[in-house]
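Note that one protein chain of the assembly has been removed; the remaining protein chains are unaltered in position.
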Amino acid sequence: MATTTTKSPALLVGQSLRRREDPRLITGTATYVDDVKMPGMHHACILRSPHAAARIRGIRTSRALEMPGVVAVFTGEDVAHLGPVPCGAALPGLRVPAHTVLARDRVYYVGHPVAVVVATDRYLAADALDAIEVDWEPLPAVADPEKALEPGSPAVHPEWPDNIAFTYKQEGGDVDKAFAEADVVVRQRLVNQRLIPVAMETRGVVAEWKPGDRQLTLYTSTQIPHLVRTLVAGMLKMPENRLRVVAPEVGGGFGSKLNVYAEEALMAFVAMKIGKPVKWIESRRENFVATIHGRGHVDYYEVAAKRDGTILGIKLKLIQDIGAYHQLLTPAIPTLSILMMPGLYKCKNVRADLIGVFTNCTPTDAYRGAGRPEATYGIERMVDILAAELQMDPAEIRFKNFVGSGEFPYQTATGLSYDSGDYAAPLRKALETVSYKTLREEQRKAREAGRLIGIGISTYGEICALGPSASLPCGGWESATVKIEPGGQVTVLTGISPHGQGEETTFAQIVADELGVSIDDVVVLHGDTSLVQYGIGTFGSRNTAIGGTALYFALQDLKEKLKKFGAMLLESDDVVWNRGRCVCMKSGKEVTLPEIAAASYRAMKLPENTDPGLVATRFWEPPNFTFPFGAHIVVTEVDSETGAVQILRYVAVDDCGKIINPLLVRGQIHGGVVQALGQVFYEHAVYDENGQLVTGELTDYAVPKASYIPAIESYHTETPSPVNPLGVKGVGEAGTIGCTPAAVNSVVDALSHLGVRHIDMPLTPEKIWKVIQDRRTA
Amino acid sequence: MIPDTFDYSAPVTLTEAIELLSSGAKALAGGQSLIPLMKLRLASPQHLVDLSRIPELSGIREENGVLHIGAMTTHYEIESSMLLRSACPLLPQTAGRIGDVQIRNMGTIGGSIAHADPASDYPAALLALDATVRIAGAGGFRTVSYEDLLVDSFLVALEPGEVIVDIMAPVDPPNTGTCYVKAPQAASGFAIVGVAVRAVKSDGVVSSARVGVTGLAAKPFRARSVEQALGGTRGTDADITRAAALVGDGVDANSDLHASADYRKHLAEVYLRRALRAALI
Amino acid sequence: MKKTITLFINGQRYSHEVEPRLLLVHYLREVVGLTGAHIGCETSTCGACTVLLDGKAVKACTVLAVQADGRFVTTIEGIAANGSLDAVQEAFWNEHALQCGFCTPGMILTAKQLLAREPNPTEEQIRHGLEGNLCRCTGYQHIVNAVQAAASRSGD
Partner (left out) sequence: MIIEGTRSVALEPQRLYTLLQDPDTLARCIPGCESLVKEGDQEYRLKMKLVIASVNGLFDGKVRIADPSPHESFRLIVEGSGRAGFVKGDGVIRLTSDNGAGTNVHYKGEVHVGGTIAAVGQRLLDMTAKMVIKRFFDKVSEEAVAKASGT
């Protein structure tokens, strides 16, 4: 549906352009928060609780204050007037604990901030941290969400002894009837373990207060500068236009920087208090406990089906580990899982019971995919378990249950309207790519020879382009301003806040095509609230589908205005816009965009009812989510002696709608898949029974290294979305969503002849070895 | 993450270094274990003596069939040494499995030995090679077998003021097969278990076999029962399987977050089989 | 107790009085003003701080500035000669081997050393050679492609 006025081969949309962001990044000249330096800048270090639960009987700061270079130490009492760390999500009956910026009389998780030291130098601040004396009274803690629900378990928040943060139910169709009529019901407990996002850049904040202007500037490593501005201004009880938030270069987020953190308000407070700029850079150890974690689900699934494989109903009891507090979107994340319960299948009868549970752990929140990988993992594991029960081929059972390509828009049992799709197409392509039939034959032969080869399939759908405003507590629209400068160059101000996704390139591709300007004449700016009109930010694969669409409409507005000026200059009513020039259809005369731009700013003459200048701003509200989909196939071999898994082949076929830049889309898929392989094989935030995070550094928490993973083969089908004129759907989370069930299905498939039906992630060699041992002795 | 303050000296002679170390200073070799500990403030030495500028602690040479490896020789220098690759390939193979390339560029064999991490890689190889270690102190030099140097996890028989000068290993005789294999912990790369084998065959019979095991127990050890079981056999697959099964006997295996004691013992057996096959068959 | 050190960084001589505990990465970033080496962990795991010390890739967060006294340091800022990018930089750009860019300077320097030691590496050699550098964005695939591309380019 994308409308362009020419079919010139020089169109950039669809081309694999290398990124325009890269020159500063590959030369080490980009500015991340820790690269911000200001005259008189001080450094802050934060004292954090080593206990998961404890009363603070007293804090002595006097020794720290006497240390060289130390200018201040602040504790909970000093910041008691600041508003709480916000929870943006609302659910009926939601219990929201008071989440103060610094702990006051009690701490609730390891890493809970207790005091802040400010010194002239970061080494001196670190020294002084050791000199703060806290009189702790350790209390019993609970780290496991299922244990937290048991009667008599320690109460995370004494006011709610049952540890229940909220309950939520959703039902569609007639589930009881579906189960009553079923030939077969399969049940399985599935765990989506707690993960640590590990953006390579930890968080950091630089705060600068200019008392003369009553103006505060926060440089913070965030995905959502405008929302940080609104919410931190609220915490500080400060007018929003006195606060400027800048997201400089951001070194990865994956949802962990889609948040408002205590330290952002805390550094603002410190800067105003000491009258000097202050910098806080999170250490990796802090990052492991003080930045949100992801996942943390325990799911109890039941799937009812007919003997022919038709899925009739799905029941889910979902236990979400909340951690000690709600962060910005914590309670909303598992509700996304519920929305996605039926996956790509036509099942109209679903019931979900969700319990959010407080634990003495770091809060969970959005992490790459945010609720959707968990849901896909659930349905895609269950479909495989069902197929095994019915002795059906896992591909066949999927084909049987897919929503048909003629059924769109498709209303799901959870109230969604799937926009467009051909769900069988990527699966067919993936099966062809791996030569599925031959591969099954090879698997059979290998098995006879004693080798354990597995073939795992997942077909996923996802909810992207978050989202219509009704679905998000912060609003779900996006904004763009396009300015054609007097010289004809184009400046774009986008409300999204990309940090690696590449919109400085893809948006420039769209601009170049729409306006017919050289891409070198386009500059895309973002991430500074004093420069850019309000925007929502970057998450939920929304940049191009929503931010790009806002840009697209702003460009249409400008094209209209360009035509008006063109008509005036050509003295004709019959003009068209043709890639960079306005052409008179009668005379064939034309004026170029720079000529029009000059005329519009000079404004000697103006078209009727037209203002000078060429600036357009659009705030675009999407009518629906987009629903990308795809199929991943993973071939693995399990070493029967050690339990180690080798991935022999990884094939991903993803449909993210129209593709603006194939090179960047592939990059997103690769990154997403490998992040998910981390969950499948390596990553697990392990707490001991006292709430100590025992995988507290990168030496114990393994993220994938280059040598751990194979090459990813990435292919696409392209089904445009009718939701936006660009036809794009989003690709940021696809890899993460499609991968986990495919990989686990593959390993389980390798062991299926031993009677193995399920193994929880992470699939460590020891776990697999034990399963094999148990099966062989059974 | 910032270390506590300390004094720093970088002597250029061994005598000077020994003098400083005798007065309670801590030796700094490549720093790849020590500096992270200092940054976490788990270690706070008051005085560091950087050994990197003492010429006689570096370099690899052969003398009368014995290889001498200076204590400050880096893992990379060992990994890439043409001399070692031909005369004692087990050492380059082992060095190449340590950490990552940056760590191998800085880390040194002497530092690694003195740190005595029970999951480090060298111990397995040095035990299999029957290596000896020359140590300098205020009273002069002494030489001990590597096995005797190892006291316990993170503990070696070095007195204050003593410095490891070099490590000595014999040149492989003809018909020697060696192999080091390990199961690395995915996050840190340390050995969950690591097994090194050095076996010599004459006339088709295993005349000597030495097996070093790291990561499995609190102290790396020689698997003598395995060695005995192999000696005199023809080193067939059956011989190997029988011998390797003995590796965990009587061993109080480590157990941690990353591997249980049972799994470690099992892995040691599997990896030992693989190492023996590579060395013997 | 401060020490005077002299380093040759990207071909220029620098001399400063520093505390022995000052880490090389902080010296480069905060004293010299070269912020291309990043700090991603404190356990010598992630490699974001990789620089070349006497031509060898090291993690500048696990080296004291005093240890580098008298030595040659190359940082990411120093590898583009006369305004033209180094072959590895160029390949990273062409192959989309970076997203957020935080690990990139360290990754490029490690890749440079890898190619210096092995001009025609296999994919496996590249993946093993980059074990000391974590990237959370790219899934490494495009990084591997970039190193291969740089290898074939310099082999021309």
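For this structure, a couple of remarks:
In order of appearance the chains are A, B and C, and numbering begins at 1 in each one.
By definition in this document, a residue touches a chain if its C-beta (ideal position, glycine included) is under 8 Å from a C-beta of that chain, and two chains touch if they have at least 3 such contacts.
Since the structure is predicted, the reported quantities are computational estimates derived from the model, not experimental observations.
For the omitted chain, the shown partners it touches in the full complex are A, B. One of A:Pro113, A:Gly323, A:Gly696 or A:Pro720 touches the chain omitted from the figure, and that residue is A:Gly696. Residue in contact with the omitted chain (choice from B:Glu56, B:Asp148, B:Asp237 or B:Asp256): B:Asp256.
Within the set B:Ser9, B:Gln185 or B:Thr214, the residue that contacts the chain not displayed is B:Gln185. Which of A:His226, A:Arg244 or A:Arg285 touches the hidden chain is settled by the complete complex: it is A:Arg285.
Touching the omitted chain from subunit B are residues 26, 33-34, 37-38, 40-45, 115-119, 152-155, 185, 188, 190, 218, 252, 254-258. Considering the complete assembly, subunit A touches the hidden chain via residues 50-51, 110, 130, 285, 288-289, 688, 690, 692-697, 699-700.
Basically, only the chains that are shown with their structure count from here on.
Centre-to-centre separation between subunit A and subunit B, using Cα means, comes to 44 Å.
Annotation for subunit C: residues touching 2 or more other chains are 19, 21, 42-43, 45, 131, 133.
Counting only residues that touch two or more partner chains, subunit A has 122-123, 283-285, 698-699, 703. Listed in rising order, the residues of subunit A touching subunit C in the complex are 18-19, 21-32, 34-35, 122-123, 198-202, 249-254, 281, 283-285, 499-502, 663-664, 666-667, 669-675, 697-699, 703-707, 709, 711-712, 735. Residue ranges on subunit B touching subunit A, taken from their complex, read 1-2, 4-5, 40-41, 183, 185-188, 257-260, 263, 266-267, 270. Of all residues in subunit C, those touching subunit A in their complex are 19, 21-22, 26, 29, 34-43, 45-46, 48, 75-77, 80, 85, 89, 92-94, 96, 98-105, 108, 123-124, 126-128, 130-131, 133-144.
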